[in-house]
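What follows is one structure encoded as structure tokens, with my remarks underneath.
What you see is the complex with one protein chain gone and the rest in place.
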């Protein structure tokens, strides 16, 4: 249930503006990969190209290849909708659907696609997904209450449950803890640790401690200046990046001497 | 490498295609409708533009001589209404946004909005039945005591159904429109500016004068122009309240009054036949052009404000 991602020489544009330039990397299945770097360096933009979510932004386009188990995402015949069913995403701010209950939120990926699902299958899926997101015990008595009534951390775990309910191969997380308090953050980090048994996980984070805690490999992105494209500076084992990076810029950034 | 420089087009699914096509279709219907409105009005108007009294019984000489007084009456009535409504509306908007107790404010706003919901024919009925008899003694008094002032020249109308009464009814009808927009603009005044003024020891009025009014000026102007547009096109209230003779006069209180385009159409159309119908449609076209111009000015002001306010 987990796949390998290969990115070959990827450029991302917003209309004419080159936002990310020449990224090539390989992400192993069943691992956690963290993208770190200063604001505006293109790491979130790059993350979105891994499931073609950048196409939601008007004018965004890419050059290059993203292969998931050898299949090019950007082949003209590929339907982005199907890509997104394989590569799920969790956003910066928790965004449960306000019109749906907790249960409906978990089933959203199934129901919104007009798929029929029997009642018992649905109940099983809800329980499995919520347990997968470490949320089952907290919400099992109020599955029919609105999802917006939960705390921020619970909402974010609900969004993770929603993402894994469609059984993706890869889960992308765009700063999933930046809107959460430390306790909720810890819960999410524990969850990521468990999810990696089954999924390939890519996480963007501003928090370097978080990257060092949860990830196996880390990619450092940087930007030369405003108006310049973001670039992948260094990509290596997390321990190497944080203890013995090969680039000066990486060392400056991880040691807090960035300027 | 199979790189494609052009943006890769998302493969469209049938559902997406049907849905987006119908959305485009609906949008295009607006284009079609408006084009149809313009075309029909123009085509139907052409015979009227060159007609004379032999072709159309309601014309005295030619079309332009017929429509001239109507255009004058339309603009004169609407301008009077705006003159009455604007200060009152700004007052109400300020009262709701900055004077009334917070808890009451939204309820008061709702009450003023209720005025906007009253159908114009009811205003017409009220104008004849209540307002005209009520203001007639005031008109008499004005003519007796201030008759030397050209606008108030006599002889006074015995029914009170003069252009001023029509303008009063129109004013009541556009007050809620102007109030609603001004109120919104006043409420959007940056709190920082207001607090800056208050912290310098300004009274409430000084705060409003220095922070609220300058910020809201473009909003007030566009609200006023929108109200004017509404007053120009308003039909039934004027048709019912105004006892028109079709004269061009600025006198407010006599029984000799100009008519308005809209009211004239409503009154003459049910009995119109032949080229007369075309004449009336042509006056409608002119009304359309006038209101279009007025609304265009309002939009231009709003757009300019958006540029200068720095808010997105």
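All chains are identified by letter, namely A and B, in their written order; residue positions are counted from 1 within each chain.
Here is the rule we go by: a residue touches a chain if its C-beta (ideal position, glycine included) is under 8 Å from a C-beta of that chain, and two chains touch if they have at least 3 such contacts.
Heads up, the rule we're going with is that contacts and distances are computed from a predicted model.
Trainee: With one chain of the assembly withheld, which option in "Phosphate transport system permease protein PstA", "Pyruvate dehydrogenase E1 component alpha subunit", "Ubiquinone biosynthesis protein UbiU" or "Glutamate synthase (NADPH) GltB1 subunit" matches that chain's UniProt protein name?
Mentor: For the chain not displayed, UniProt's protein name is "Phosphate transport system permease protein PstA".
Trainee: For the chain left off this view, which of B:73, B:124, B:160 or B:258 is in contact with it?
Mentor: In the full complex, the listed residue that touches the missing chain is B:124.
Trainee: Of A:31, A:95, A:178 or A:207, which residue touches the hidden chain?
Mentor: Of the listed residues, the one touching the omitted chain is A:95.
Trainee: With the full complex in mind, choose from A:166, A:241 or A:254 the residue touching the hidden chain.
Mentor: Reading the full complex, the residue touching the unseen chain is A:166.
Trainee: Give the residue, chosen from B:132, B:181, B:197 or B:281, that touches the chain omitted from the document.
Mentor: Once the missing chain is taken into account, the touching residue is B:281.
Trainee: Sort through B:51, B:92 or B:242 and give me the one touching the missing partner chain.
Mentor: With B:51, B:92 or B:242 as choices, the missing chain is touched by B:92.
Trainee: Quickly run down the residues of subunit A that touch the omitted chain.
Mentor: 51, 53, 56, 58, 81-86, 88-89, 91, 93, 95-99, 108-109, 111-114, 146-150, 155, 159, 162-163, 166
Trainee: Suppose we count only contacts with the excluded chain; which residues of subunit B make the list?
Mentor: Touch with the absent chain occurs at residues 13, 15-16, 18-20, 22-31, 33-34, 36-37, 40-41, 43-44, 87-92, 94-96, 99-100, 108, 110-115, 117-126, 128-131, 134, 172, 175, 179, 203-206, 208, 229, 232-236, 239-240, 262, 265-266, 269-270, 273, 277, 280-281, 284-285, 287-288, 291-292, 294-295, 299.
Please note the rule applied: only the chains that are shown with their structure count from here on.
Trainee: Between subunit A and subunit B, what is the gap in Å from one C-alpha centre to the other?
Mentor: Here subunit A and subunit B have centroids separated by 53 Å.
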